[in-house]
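Missing here is one protein chain; the remaining ones are kept as they sit in the complex.
Per-chain residue numbering starts at 1, and chain names A, B and C are given in the order in which the chains are listed.
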Amino acid sequence: MSTEENKVVYTAKDFKSDQEVRWCPGCGDHAILSSVQRTMAQLGIRREKYAVISGIGCSSRFPYYMATYGFHGIHGRAAAISTGVKTANPDLSVWTITGDGDALAIGGNHLIHVVRRNVDINLLLFNNRIYGLTKGQYSPTSVKGQVTKTSPYGTVEPPFNPGELVIGAKGKFFARTIDGDIKLSVEVFTEAAKHEGTSVVEILQNCVIYNNGAYADITDREHKEDRQIVLRDGEPMIFGKNRDKGLMLDGMQLKVVKIGENGITEKDILVHDSKVNNPGLHMMLVNMKWPSHPVAVGVIRNVAAPTYDTAVHVQIDKIKEQSPIKNMTDLLHSGNTWVVK
Amino acid sequence: MSTEENKVVYTAKDFKSDQEVRWCPGCGDHAILSSVQRTMAQLGIRREKYAVISGIGCSSRFPYYMATYGFHGIHGRAAAISTGVKTANPDLSVWTITGDGDALAIGGNHLIHVVRRNVDINLLLFNNRIYGLTKGQYSPTSVKGQVTKTSPYGTVEPPFNPGELVIGAKGKFFARTIDGDIKLSVEVFTEAAKHEGTSVVEILQNCVIYNNGAYADITDREHKEDRQIVLRDGEPMIFGKNRDKGLMLDGMQLKVVKIGENGITEKDILVHDSKVNNPGLHMMLVNMKWPSHPVAVGVIRNVAAPTYDTAVHVQIDKIKEQSPIKNMTDLLHSGNTWVVK
Amino acid sequence: MTKKRELIELDDVVIRFSGDSGDGMQLTGTLFSNTAALLGNDIATFPDYPAEIRAPQGTVGGVSGFQVHIGHSDIRTPGDLADVLVAMNPAALKANARWLKPGATIIYDRDNFTPKNIQKAGYKEDPIAEDRLQDFNIIPAPITSLTKEALKDMGLDMKTVLRSKNMFALGMIYWLFNRPLKYTEEFFQQKFKRKPEVVEANEKVLKAGYYYAETIEALHSTYVVKPAKIEKGVYRNINGNTATAWGLIAAAERAGLQLFVGSYPITPATGILEELALRKDLGVITVQAEDEIAGITTSIGASFAGLMAATTTSGPGLALKSEALGLAVITELPLVVVDVQRGGPSTGLPTKTEQSDLMQVLWGRNGESPVAVVAASTPANCFYYAFEAGRLALEHMTPVVLMTDGFLANGTEPFRVPDIEKMPEIKPPIVPEGTEDYMPYKRDPGTLVRGWAIPGTPGLEHRIGGLEKDENTGNVSYDPANHEKMTHIRAEKVAKIVEDIPEQKIEGEQEGDLLLVGWGSTYGHLVSAMEELKAEGKKVGLAHFNYINPLPANTDEVLGKFKKILVCELNLGQFANYLRMNYPKYEYHKLNKIQGLPFTVVEIKDEAKKLLEE
Partner (left out) sequence: MTKKRELIELDDVVIRFSGDSGDGMQLTGTLFSNTAALLGNDIATFPDYPAEIRAPQGTVGGVSGFQVHIGHSDIRTPGDLADVLVAMNPAALKANARWLKPGATIIYDRDNFTPKNIQKAGYKEDPIAEDRLQDFNIIPAPITSLTKEALKDMGLDMKTVLRSKNMFALGMIYWLFNRPLKYTEEFFQQKFKRKPEVVEANEKVLKAGYYYAETIEALHSTYVVKPAKIEKGVYRNINGNTATAWGLIAAAERAGLQLFVGSYPITPATGILEELALRKDLGVITVQAEDEIAGITTSIGASFAGLMAATTTSGPGLALKSEALGLAVITELPLVVVDVQRGGPSTGLPTKTEQSDLMQVLWGRNGESPVAVVAASTPANCFYYAFEAGRLALEHMTPVVLMTDGFLANGTEPFRVPDIEKMPEIKPPIVPEGTEDYMPYKRDPGTLVRGWAIPGTPGLEHRIGGLEKDENTGNVSYDPANHEKMTHIRAEKVAKIVEDIPEQKIEGEQEGDLLLVGWGSTYGHLVSAMEELKAEGKKVGLAHFNYINPLPANTDEVLGKFKKILVCELNLGQFANYLRMNYPKYEYHKLNKIQGLPFTVVEIKDEAKKLLEE
């Protein structure tokens, strides 16, 4: 969305609805709500142009808490409803709110298709690796072996990696952030909003009730700098509390190296480029897992491509111009007709 | 499927049912039917162990023509029905027949989930880049701009590449073949059958009626050797009528080189390895498009991993052994009960 | 039809073109009907083809037929039995022999009546004898060989040559019915603009057939069917799917809104989507979604965004849309859902017609989830009921299901082109910018319709969704009393549409012995049967329903005017059950047919007479 006409000055408060927020105390969703409200306040888009669309799940209650236009859909269909909204009116800034169950279980098909078509929406995937609203069953991102209410002896299926799936579906924008990291989230959401096309943002979200600590190993204060790497365009892939670790390419593999050791200097470290179309490196970056690698956050992939909603309207405008049929009356009288007198 | 007990000798004819084959004369499906029948005859699996499951589409009429157990399902659900059949009885050799619409439009979600779970089925995706049965609408693999009955002015959406999507969904086996190339098809189907887990085979299939010649540029006799590359494990990636072209890696890109030019010898050419888990190179291979590259056929990816159906039964067996509850009566009397006298 | 060699005037005639799926019978039939229509005949057509793209050649299962009924007075049905049959092979004869009038004319391609083909069709030896057709007017024409002959100098490949056989047959029929070739020739010239050799070949064969018919002895007479005495106006031939598409576009135009259609192809509904996809010139947005669920949910999204939204499908697709349809019910968004019914259950008989989705349409959703339902009854009035569905949806803020079926979808009839400006203007309750105290679920007290606030309008920001909502504010509410109240409001809102639809009319006798009752596509057959019975002096009326939910206000009264009621439908009695549920005091006799085929007029008359005599 790039509708920046009629700039107005907002604060995050302007995006808060009058409805009481009903998530559990301590749920990661609270922080995400706050990040989204801050982002929207800064984008310079008028409030009435925002449409926030969701499916069903704890996360999908989101629209009720926003003072924008909002639609709480049905389970799994957030991306499809959003496709309708955006294609109907490309002038709206459409934000799709969905969970790991909503987007990747029942809604998996709509997700891969919205990504393939490259509809210009911003899709925030709240990944808590559990079904929150239905009280704790495993989801397609639950780690293998996870014990949940429907896997009392541990799951036997490997999880999706949302970024990998999105890139496999021809995704042009993928970013990752963490619920509690409001600064990073605002940065990433802003980039998502600026990107024209489907921007998928995976948010590592903690469900305090049914999957508490799912990301503790990489988010706890003590270790996060050593276990996360924030990717920013043009910057070398360096991380660590002492910023002494970096990523290099070793054949077809990403390798963690120590700067200063074995003659490695900052210059040897890969520099992030989210804009290359070739998905090879982006795929490796989304696939990095701790402990072998740091987990990548930030905007991992951000490639320009035509959007579906624009293409649909461009085609309509072109045909409209070319066709002699301008209204229903023309159509009714076109082709083979005869007159009875 | 590795059930090779009770070996019997079959010919392809043993797999032909008594039903008249109703595809259009010249349809690529005829050749595929023949390849499957030949493959099954050679696998050494007893006929009653085969279950051929399909969705809806021209291709999905397939089970009717097979003398095995067969199930013509509903549109898009072939992979899900197959998951049920195989998980219920892992002893069956399950073959899933599906089209580009069936598997990638309405059935997209089941496809990515069967692949993620790695259910041990062989899924043959008849990709004619069109909806045949409903008489010629575009599909998720139709090329951008394709004029069809529902895109009279050309489509505006980019197609999926099935291999890319499958790998993004954590796919462990992906192969590609061409309807008319029976030799290659039998080879590839045999590998698919041997692979334990979800084997996805994309078959480039010509629909003579609604999308004739969709693959003519790479399949016509004159050019096919220059425009296809057959990948086989351990063999260098060499192609061309004169076997003088090959593939090399140039940074993160695959490059076509001429052997003998610029000092390039056969030794410099990449050697195919379908068994490496890292999807990087496989992803590039499935993505190759003519004219910049040859189109890859053969078994592109073939990585061993635990299968869902086995894991389900292993877990059940383990819990059965551990639990004191052996039947319904035990269960009814377990835990908190009291006696009324 | 008699056997004199002269020009005979007929009131109406039924012709059936029939051959292998690859023989081009659909095109042949269409060209003939277009010519007839352009000459001012009233017509009705009925294509009937197998589910396979190309079913096995030469077998009965692979036969594709196209029946056309032309006349100079009201033509209501494609006709029960044919006066003329064109059979391109033995299987075509086999499949159609029992649908012929006694003494009908049969033109067949004798080149194709080889022993092998005869056997393939399931005959033992002589087809004519086996089907007891000796007394019919049999014309064995060497269609294939004469077609080859006609094109022998053009240097065309054999496939192309054989493909134009159907034009030979068409030429013969044109001669037989005294029709000019020019409209068909114009069609070739336009269609194959860039392939002059194809134009030439088709014209050659068409003429060869025409002259052959003129020459041979076998054709004892030619016929004229005078133009119909029909209302003045501009006409065009139209099928139900196109009419549906156009009706939706017209509704959008009269509402001043852009049309959005999210859909997924499915037989026999696909034609609507295909026609709409062509209409980008009228600003129609079509999204060919990934599945039916995305079809309806993209449309719901578009409706939320303020467009006129529709989704089109057939029975199995409607089943998939059920859950989302409930979302449109509770969010009270306007939405037209078109269900082009086909034979069920499950995949069933996908290319055949049936009326067995009624219950699904009325109740196939979880919870108390009322929708308005209308049904078209002729190919051309699909236009008006699609328009009407759009009007009701937009003005009453509710999903409306429009029911048609395979018979209407593919059948054609002349359509008197309406004056769009005279069609009602549609006024959706759009909430204007600057409205004070806007509440998403505040209603018009008369109609119970809520306002429609369009995203993008400053000051009307609001949230809706699938959870139960508080009266007026629309906030989520778990209050038990509110839920009961809202449930009643939703039901009443739809029930109140009764005030916005016409009363049910009775055709034929206004009271008397027997009321025929029908709905949807059976109209033509029912009205013909009623008229014939009336002509025979029976006190019979017809109440044919287009408004299904709510039923017209005077339904009870209408049903009460006759001694007996016979509900005729192409299912096991769903509408009869529905009427019984609503008006239990009447006895409903039932005539049901579930063969994937329309009624014949005779079937209805027979059943009616039986009842009258009881």
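As a working rule, a contact is a pair of C-beta atoms (placed from the backbone, for glycine too) under 8 Å apart; a residue touches a chain by one contact, two chains touch by 3 or more.
Just so it is clear, the structure is predicted and the values come from calculations on it, not from any experiment.
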>> Just to verify: which one of C:Gly24, C:Gly209 or C:Gly315 makes contact with the chain not shown?
In response: C:Gly315
> Who touches the missing chain here, A:Pro63, A:Gly108, A:Gly168 or A:Gly280?
Replying inline: A:Gly108
>> Can you say which of B:Cys27, B:Ile74 or B:Leu184 touches the chain missing from this structure?
In response: B:Ile74
>> So one chain is hidden, and I want to know which residue out of C:Pro180, C:Gly367, C:Pro424 or C:Pro502 touches that hidden chain in the complete assembly.
In response: C:Gly367
> List the chain A residues touching the unshown chain?
Replying inline: 20-25, 56, 58, 61, 72, 74-76, 105-106, 108, 131-135, 137-138, 140, 149-153, 209
>> Need a quick check: the contact residues on chain B for the chain that isn't drawn.
In response: 17, 19, 46-49, 51, 53, 56, 63-64, 66-74, 77, 80-89, 91-92, 109-110, 113, 312, 315-316, 319-320, 322-323, 325-329, 331-333, 335-341
> If you put the missing chain back, which residues of chain C would it touch?
Replying inline: 50-51, 61, 293, 314-320, 322-323, 326-327, 329-331, 341, 343-350, 352, 354, 356-357, 359-360, 362-369, 465-468, 478, 480-481, 483-484, 487-488, 490-491, 571-572, 577, 580-581, 584, 593-597
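The rule is short, and it goes like this: only the chains that are shown with their structure count from here on.
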> Which chain pair shows the largest tally of C-beta contacts?
Replying inline: A-C
> From the C-alpha centre of chain A to that of chain C, how far is it in Å?
Replying inline: 44
>> Taking the mean of the CA coordinates per chain, how far is chain A from chain B in Å?
In response: 30
> What are the residue numbers in chain A that touch two or more other chains?
Replying inline: 109, 113, 312, 315, 319
> By residue number and range, which residues of chain C touch two or more other chains?
Replying inline: 280, 290-291
